[in-house]
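Beneath this line is the structure, given in structure tokens, with notes to follow.
Missing here is one protein chain; the remaining ones are kept as they sit in the complex.
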Amino acid sequence: MLESLLFIIMGLIVITCAIGVVFQKNPIYSAVFLIQTMVSLAVLYILLHAQFVAAVQVMVYAGAVMVLFVFVIMLLNVQRADQELGKDRLIFQKVSAIFLGLLLFAVIGIVTVRSVLQGTKGEYTPEHMNEIGNTQLVGKLLFTDYVFPFEIASILLFAAIIGAIILAKKELKE
Amino acid sequence: MEITVPPFDIKSIAPIILVTITGIVVLITDVFLKKLPKETLGYFSFLAVLITGVIISSQLGTTVYSFSNTFVVDDFSIFFNFIFLISTAIVILMSVTYLRQEGINYGEYYTLILFATVGMMLMAGGADLITIFLGLEIMSISLYVLAGFRRDRLDSNEASLKYFLLGAFSTCFLLYGIALLYGATGTTNINEIGTFITNNHAYSNPMIIMGTCLLIIGFGFKTASVPFHKWAPDVYQGAPTSVTAFMSAGPKAAAFAVFLRVFLVSLPGLETKWSVILWVMSVLTMTVGNVVAITQTNIKRMLAYSSIAHAGYVLMAIVTASSLGTASILFYLLVYVFMNLGAFAVIMVLGKKGKENLQIDDYSGLGYKHPVLAITMSIFMFSLAGIPPFAGFMGKFYIFSSAIKSGYIVLAIIGVINSVISVYYYLRVTVVMYMKQPVREFAPLSLSPFIILALIITIWGTIHLGIFPSRIIEFAQESVLLP
Partner (left out) sequence: MLDVILFTFIAIIKISIVFGLLLLTIAYLIWIERKVMAHMQVRLGPMRVGWHGLLQPLADGIKLLFKEDIVPYKASKVLFIMAPVIAIVPALMSFAVIPFGNKITISGYSIDMVITDINIGILFILAVTSVGVYGIILAGWSSSNKYSLLGGLRSSAQMISYELSIGLSLIGVLMITQSLSLVDIVNAQSKWWFVLFQPIGFMVYAISAVAEVNRCPFDLPEAESELVAGYHTEYSSMKFSLFFMAEYANILTVSAIAVTFFFGGWRGPFLPPVIWFLIKMFLCIFFFVWIRSTYPRFRYDQLMNFGWKFLLPVALANIIVTGLVIVLIG
């Protein structure tokens, strides 16, 4: 009861903030809303008994990634971007995109709510998880069942680092 | 808590390890040996790719699931790995001179190409949606960067940014689809998803259907199928030509590998549902690709639309969901690598720094000035159009016959009509080369031993597979996924 109440409140906050990210004209305000979204999501993870993921969510997304976002926005002094583009040029696309996007979410929402979940319950119930400890469990799975995806994620990050350096830092010849 | 570390089957991922390490070694060598000509790095990468090919051929005939069933080596993935390695090897050969000429001669280029290849191999061998997703991201991120490799050129920046934004957007759909499938079935392993659906008769579970639709969007984007194709022309045009060639060959095949594996292994129970969607997509993709290609004046753009159209043919074979269809896809993708990379190699030979000669009119009179090159280009164009005796014909023949055998007569007819339409714009290149007077002076060709080797390999592939296809066809038929 208390949990579902908390879920509804946090869910509303997440949605409101996410909408705020899109509709704010000032990029800094958008970023602040995005931070708020990330932090609120962490609460949802806690409700799902995933404390480790929640802490990491705050630490990595809110604490590190978004700081860099805000940093870049401040350093580049990004101003409102909408003055140059004619406002009405994309009006048709805007309207249809909003309509179709809402339709998509409605469909996904209805589908998710209506579905009878036939999936098998995993072996890690919340009770079992609290007994072992959420962090220990994540660590165990990462190093046993999911060791391969875990390791190839490092190639992904490496490729991204190389890419960032090439696109941003590499000096042009001639 | 007891932790039992699972056995690490290094042998099954040896090709991936080798290519990854080569990428890292290239990167480090580039940093520490600044005097070393970059061509050496290309040569080294080429050699490593060849060795990887040898290792892969030693894995033939086995089916090994490793790392808690997140990765699989079977003939299907091996066939695709061959496609990837061939395309990577040819692209490396093509790039060596081109990079120097364009002033983007950095060692990281080869690293990223190799990493993209790793991503593709992970996609083809992924037996878990997580592995597949990570492979797809490794490939995509490398490609985003490669597309923007000419940093001083605006169109290259545009290509990179467009590809990145739209690619990230489509990845969201893919992830959402994976999430829904996981939610409905409780597993991300593609075999287990398949067994779950059959055991529970979950054929009309709305969540699984929705997940399937979202997966189609995600994969449709990576294969540049209509209506998710809008990125392709701009990206193909703006990216460096060698990267465009690479993108049109390997990554496309990889996306189709995932498409096939996920839909034939996990979701065969829903075939009646997804085949309708793919039917429509296939028709749209073929038609839009071919019709729009007619109006193009830039040859890279034209080849972009042509590659969209070819994706349509492949989708047709996926619709049949038969082992014959799968075999025809394998064969077709291999053939496509040869003929498409060949066409791009010719484009690169004709290009100069600052003047790439990408308009189709720039080719007028080529037949008189450089007859050998004109004949080469004509071979690739004929093959792409599907004119016998070249490989493109055999590829299309197998695809259409598989469609007819599975009862998709209408689809096959639409395919044939499209194929006829495509002849127009492919032949126009030939017509321009032979029937028109040259409008300009031809600059000396940018030839080098590497690119000549690449041209020879591609011509050999295009002709050989057209005349003696039976061995490869047999191989392809052995490599289909058993349902």
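A few points about this structure:
Per-chain numbering from 1; labels A and B assigned in written order.
One rule holds for everything that comes next: a contact is a pair of C-beta atoms (placed from the backbone, for glycine too) under 8 Å apart; a residue touches a chain by one contact, two chains touch by 3 or more.
What you see is a predicted model; the values in this text were computed from it and never measured.
With respect to the full assembly, the chain omitted from this view is in touch with A.
Of the options A:Met74, A:Val116 or A:Ala164, the residue whose C-beta touches the omitted chain is A:Met74. Remark: the omitted chain is touched by one listed residue; of A:Val39, A:Ile108 or A:Ala159 this is A:Val39. The residue from A:Gln51, A:Thr112 or A:Thr144 that touches the chain not shown here is A:Gln51. Subunit A meets the missing chain through residues 26, 28-29, 32, 35, 39, 42, 51-52, 54-56, 58-59, 62-64, 67-68, 70-71, 74-75, 130, 133-136.
Criterion: only the chains that are shown with their structure count from here on.
Between the CA-based centres of subunit A and subunit B the separation comes to 30 Å, rounded to the whole angstrom.
Residue ranges of subunit B in contact with subunit A, taken from their complex: 1, 3-6, 8, 13, 20, 24, 27, 66-68, 70-71, 103-106, 108, 111-112, 115, 118-119, 122, 128, 130-131, 134-135, 137-138, 141-142, 144-145, 148-149, 151-152, 160, 176, 180, 183-187, 196, 200, 202, 205-207, 209-210. The part of subunit A that touches subunit B in the complex is made up of residues 107-108, 110-112, 114-122, 132-133, 136-137, 140, 143-149, 152-153, 155-156, 158-160, 162-163, 165-167, 170, 172-174.
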